[in-house]
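Let's look at chain A:
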Amino acid sequence: NSRRGQDTQDTAAGGACKGQQTTGITDRTIKLGGIYPLSGPASAYGTISKGVAAYFKYVNDNGGMDGRKVQFIVRDDGYQPPKAVEEARRLVEQDKVFAVFQTLGTPSTAAVWDYLNKQKVPQPFVATGASVWGTDTKHPWTTGWQPNYVAEARVYAKYLKDAKPKARVAVLYQNDDFGKDLLGGFEKAVAGSGVKVVAEQSYEVTDPSVSAQMASLARSKADVLLDVTTPKFGSQALAADARNTGWNPLHIVNNVASSAAVLKPVGFKNVQGVVSATYFKDPADPQWANDPEMKAYMNTMHKYAPDTDPANQFNAYGWAVASSLHKALDAMKCPTREGLRDAVRNLKDVKVGLLLPGVTLSTGPGDAFPIETMQLMRFKGERWQLFGKPVDTRKEFGPLTK
Partner candidate 1 sequence: MLAVDGITVRFGGITALDGVAFTVEPGSAVGLIGPNGAGKTTLFNCLTRRCTPDGGEVRFEDEDLLALPPHAVAGRGIARTFQNLGLFPRLTVRENVMVGAHSRGRTGHLAAALRLPRVRREERELRDQADHLLRRLGLAEVADHPASGLPFGTLKRVELARALAARPRLLLLDEPVNGLSHGEVGQFADLVRSVRQDFDLTLVVVEHHMGFVMGLCDKVVCLDFGRKIAEGSPEHIQRDPAVVEAYLGVAA
Partner candidate 2 sequence: MSEPVTDVTEQNFLEVRGLHAGYGQARVLQGLDFSVARGEVCAVLGPNGAGKTTTLRALCGMIRGRGSVTLNGRELLGRSPEQAARLGVAHVPEGRGTFNDLTVEENLRIGAHLRTGSGWRGRARRAVVAADLERIYGYFPRLRQRSRQAAGSLSGGEQQMLAIGRALMPRPALLLLDEPSLGLAPLVTRELFEIVRAVNEEERTTVVVVEQNAQLALDIAHRAHVLEAGRLVLSGPAARIREDGQVAEVYLGVSVRSRKAG
Partner candidate 3 sequence: MSAVTDLLQQAVEGLGSGAVYASLALALVLIHRFTGIINFAQGELAMLSTYVAWQLMASGMPFWLALPVTLAVSFAGGMLVERIVIRPVRGAPELTVVIVTVGLFIFVNALAGLIWSFTVKDFPQPFPDGGLDLAGVRVDWSTLGILGVVAVVMGLLYLLFQHTSAGLVMRAVACNPASARLSGIRVGRVLMLGWALAATVGALSGVLVAPVLFLEPNMMGGVLIYAFAAATLGGFDSPVGAVVGGLFVGVAETLTGAYVHVVGEDLKVGVPFVIILAVLLVRPQGLFGRAAVERV
């Protein structure tokens, strides 16, 4: 009785969807798997899985998705690509999931996407903003979700071109795909304009602090500091900026490090006027307190994840991306893996509760970036204030190509 025979359990649909894969989905259930760093250096992001799981529980309590109860299996890869491969294989071959809904981080995602595409398993809405997920044509089963880093860079570029056309920009960035993508996107987007990058400094995630880099950047006396960091380093950079009274640039902090949890430790008085961009509703922001989706989110989090801080924006991110998947599943023509693949790649202005007004999901042939719109915000008092109109980078800069 070989365990290998499990392959035979893979099932196919009949009828109109004849031959398509129905593994992991029945009329009553749908099985999804996610791979997150629950341990190791990137475990801060692991909490996204809590938001996702909470959403699915919420849906199950309300009758499921189209009558199907969601079973969501979370696996830990410790942010290590080989572990991600192992876990992806386990999810596909042993747990027989319908789709691998979210792999987190560029390395892990890159390590598994060949495999998943070869197995024809959908990999929708990966939790990384690298631009490859949307521009690659060889991996139709994989799509991004959050605005890719290039798109985000374009938002800041546009803002500067409009507001400070002669800006001299200093950039602090994390030396990995995230930082490089964003920096590269920014440089490309400001090319030919009066906005110039005059200094760049990178740091490694393993560095204890970025104060030395900040001191170096201060020497450039730039007017703008573009701060492409992850939360802890974001706090450090903001604090270093505040400490240095001799240099007062316009501080643009990227979305990843823009949550209130990053700013609060620095002291709100020290971060007045900082600019950022966003696309979903910050659970820590009181202006959304009466938003119905936010309420549902808060209640569910209190109910199912009482130990988790619902104000943490990563949880809200999880909720938002899960509800995006819900929409995509609803849009499937066939309840099959192929059906999901096609649905995810054919989203048209789909609204999702936790996304900002004006931000919708849209994909199409050759465009696997569901969200490419962001809105600028400025920190004032004790919270972010949105300003300007949502910037649709697709419209402003044209589609991304490889």
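Criterion: contacts are C-beta pairs under 8 Å (C-beta built on N, C-alpha and C of every residue); 3 or more make two chains touch, one makes a residue touch a chain; residues count from 1.
Selection rule: all candidates are chains of the complex that A comes from, given by their letters.
All of these numbers come straight from a predicted model, not from anything done at the bench.
Screening 1, 2 or 3 for touch with chain A: in this complex the touching candidate is 3. By the touch criterion given at the top, residues 39, 41, 43-44, 46-47, 175, 201-204, 206-209, 211-213, 215-216, 219, 231-232, 235-236, 239, 243-246, 261-262, 264-267, 308-309, 312 of chain A touch candidate 3 in their complex.
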